[in-house]
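Missing here: one protein chain of the complex. Every other protein chain is in place.
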Amino acid sequence: MSVPSQDNAARTGIFARAIIYSALILFAIYYLLPLYVMLVNSLKPLDEIRQGNMLSLPQQWTFEPWRSAWSTAQIGVSPTGLKPYFLNSIMMVAPAVALSTILGALNGYVLTKWRFKGDNLVFGLMLLACFIPFQIVLIPSARILGILGLAGSIPGLILIHMVYGLGFTTLFFRNYYEAFPTELIRAAQIDGASFFQIFRRILLPSSGPIIVVTVIWQFTNIWNDFLFGSSFSSVDSIPITVALNNLVNSSTGVKEYNVHFAGAILAALPTLIVYIVSGRYFVRGLMAGAVKG
Amino acid sequence: MLRKLLIGTMLSGALTAGYAAPSFADEVEVLHWWTSGGEAAALDVLKKKLESQGVTWKDMPVAGGGGEAAMTALRARVTAGDPPTAVQALGFDITDWAKQGVVGDLTDIATKEGWDKVIPAALQQFSKYDGKWIAAPVNVHSTNWIWINKKALDAAGGKAPETWDELIAVLDKMKANGISPIGHGGQAWQDATIFDAVVLAEGTDFYKQSMIDLDPAALNSDKMVEVFDHMAKLREYVDADFSGRDWNLASAMVIEGKAGMQFMGDWAKGEFLKAGQKPGVDFVCIRFPGTQGAVTFNSDQFMMFKVGDAEKKAQDLMASDIESPDFQSAFNVVKGSAPARTDVPNTAFDDCGKKAIADLAEADKNGKLFGSMAHGHANPAAVKNAMYDVITRHFNGEMDSKAAAAALAEAVAAAKG
Partner (left out) sequence: MAMTTTAQTAAKNPRATLQDWLPKLVLAPSFALILLFVYGFILFTAVLSFTGSKLLPDFSAWVGFNNYVRLFNHPNWITSLKNLAIFSFLYIVICSVLGLGLAILLDQKIRGEGVLRPIYLYPMALSFIVTGVAWKWFLDPGIGLEHVMHLWGWESFSFRWIKDGKMAIYTIVIAAIWQSSGFVMAMFLAGLRGVDNEVIKAAQIDGASTITIYRRIIIPLMRPVFLSAFVVLAHLAIKSYDLVVAMTDGGPGTATWTPALFMQKFTFGRNEMGMGASSAIIMMIMIFSIIVPYLYSELGGGKKQ
């Protein structure tokens, strides 16, 4: 793993740098626009939205939509806001991310350091799992969860998210460990270290970057999932995306766009924070593993 | 770090294990998509009523796609062997589920309370399967309404149109007055809602033959070509940005006077009321010209699933509460619809609501009450959506009226097969 270089940049003139900065800022605007639209409109009263300039700042600032989305908006029959559903999502996301990450790490370890006949085939088959459209697994998964007695429960959702995350987590860790010097492992073996000791003492301590990538990836995907969340949850386990969807997608009611936008930003806060806080490690982690061919 | 993760996992595993608790007898789990302010609050009336009778309401809302997301979730629930007690459902979806042999039986309570006499036969067609009551109807929405901005109408002569020609005359005047005559959202179901009314205006017999009996000769007929011609004519009065617009934004155009009128079911009334408008003063509600005396409807019903004996009591109680006149009145005043039973006093309803109740009773009496194609009450989902494809494609100018009529017959045949 090489040290991040700042030397690729050639010496450039002021004019060229001005162009570079303008281009970067222009694209930053492109990326920020939808968020800006959501943010300004979440701070306007509904009447002002109806009248129309969606890009203008509020004439009359209001935080009422945010308060409503958080604690008083109608999600089902009760006006609870999004607040109670955060906990459900966290109870589901944390174990699912942890389990799929741990299994992915172990799989990556086995597939690179304990190779066996047909290991590439096994890996290939696991990797293909990333690409299955989730709609087709819905009905058979429901059957399996029913048989296991996990239907409509958080453990059931955890199982499903874990299984469909395994392909990606295994891919990330395998590519990362591929580059890890095998000599170290051999040396440890000769010293009598066991399978798990090697994993825990040698590989895991240097797995920081790839754990970050995997956790971000899994966290984002599972947090944002709607299809499984709506089909495999029940009264006590409804995740935040389903609640948000209920807030936003009611079919024959008045659409309070300002509340919708506020709710959307609220529901996305955990993933946004994860991205912003760990963005630096994300690139470093990708560099270390995920983009290796 | 790993150890911490592991402990965390086990801890949360232990915590969540408690969540899969067995369900208690005196409770109903209700899957529905009424999640917005007004209608959810209206449903809360039912919840409170049940709770006062000692039944716990477990709420399972899944919104989206006019119930499509809820029906997707329902498939998973039924496949897992864990169906909810009651599920909001529409029209042919109820029949389709009944065919799977998974629905419950409300016949005892229905007989005891005499539902047969007070619920219109056209609704019973969906609430019953194989002679047994399987669903409790909550409301009747009628879909062949026009909502007109009163000021815009006054500026265009002040007389509400009663025939197709008068409608076109009013639309022309509105156009001349510089507003967009029709507020419309170009989504397949909204196009189909107009289509429903236009077909019905060609006569109730024609509606029945083409939309309900799916007679190929009626589907690909000169009359159907005329229907498509009328759709193309109406298309001229829609503003350029209509495509993809949500129906309530189209209502907002009418409320603000940017558009003259909207063709939409009576849930649109809620938008007008919420904006502080009064029926008869700020806006006018009329039936689509040529459909006076007839009604196309859709009816939200709670379809009941098979449950154990203990839960059956709670289920029956819920069904009984749904059909109680006071709930029917309280709910439908808020929702903008008419009660599902014909003997509910209309005192709490506004003028448009009173008219809806009267129209419904009259249409029912004269055999002119029909399920709405656009809302899944005339034919099964596969056929309905095949029709949507043709209607929306024609409305967006992808084919002419003659080709559309032929395509309609062809698409229906393919979807039936």
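Letters A and B mark the chains in the order given here, with residues in each chain numbered from 1 onward.
FYI, a residue touches a chain if its C-beta (ideal position, glycine included) is under 8 Å from a C-beta of that chain, and two chains touch if they have at least 3 such contacts.
Keep in mind it's a predicted model, so treat the numbers as computed, not measured.
What subunit B contributes to its contact with the hidden chain is residues 65, 68, 71-72, 75, 78-79, 93, 96-97, 99-100, 186-188, 239-245, 380-382, 385, 389, 392-393, 395-396, 398, 414-415. Taking the whole complex into account, subunit A touches the unshown chain at residues 2, 4-10, 12, 17, 20-21, 23-24, 27-28, 30-35, 37-38, 52-56, 103, 106-107, 109-111, 113-120, 122-133, 135-137, 139-141, 144, 163-164, 166-167, 170, 178, 182, 185-186, 189-190, 194-195, 220, 224, 226, 241, 244-245, 248-249, 257, 260-261, 263-264, 267-268, 271-272, 274-276, 279-280, 282-288, 290-293.
Criterion: only the chains that are shown with their structure count from here on.
Centre-to-centre separation between subunit A and subunit B, using Cα means, comes to 37 Å. Interface residues of subunit B facing subunit A in the complex, by the touch rule stated above, are 1-2, 5-6, 8-9, 12-13, 15-17, 19-20, 29, 32-41, 43-44, 47, 57-67, 69, 72-73, 75-77, 79-82, 246, 248-249, 252, 256, 265, 267, 270-271, 274. The touching residues of subunit A, counted against subunit B in their complex, run 50-51, 73-79, 91, 94-95, 98-99, 101-102, 138-139, 141-143, 145-146, 149-155, 158, 200, 204, 227, 230-232, 234-238, 242, 245-256.
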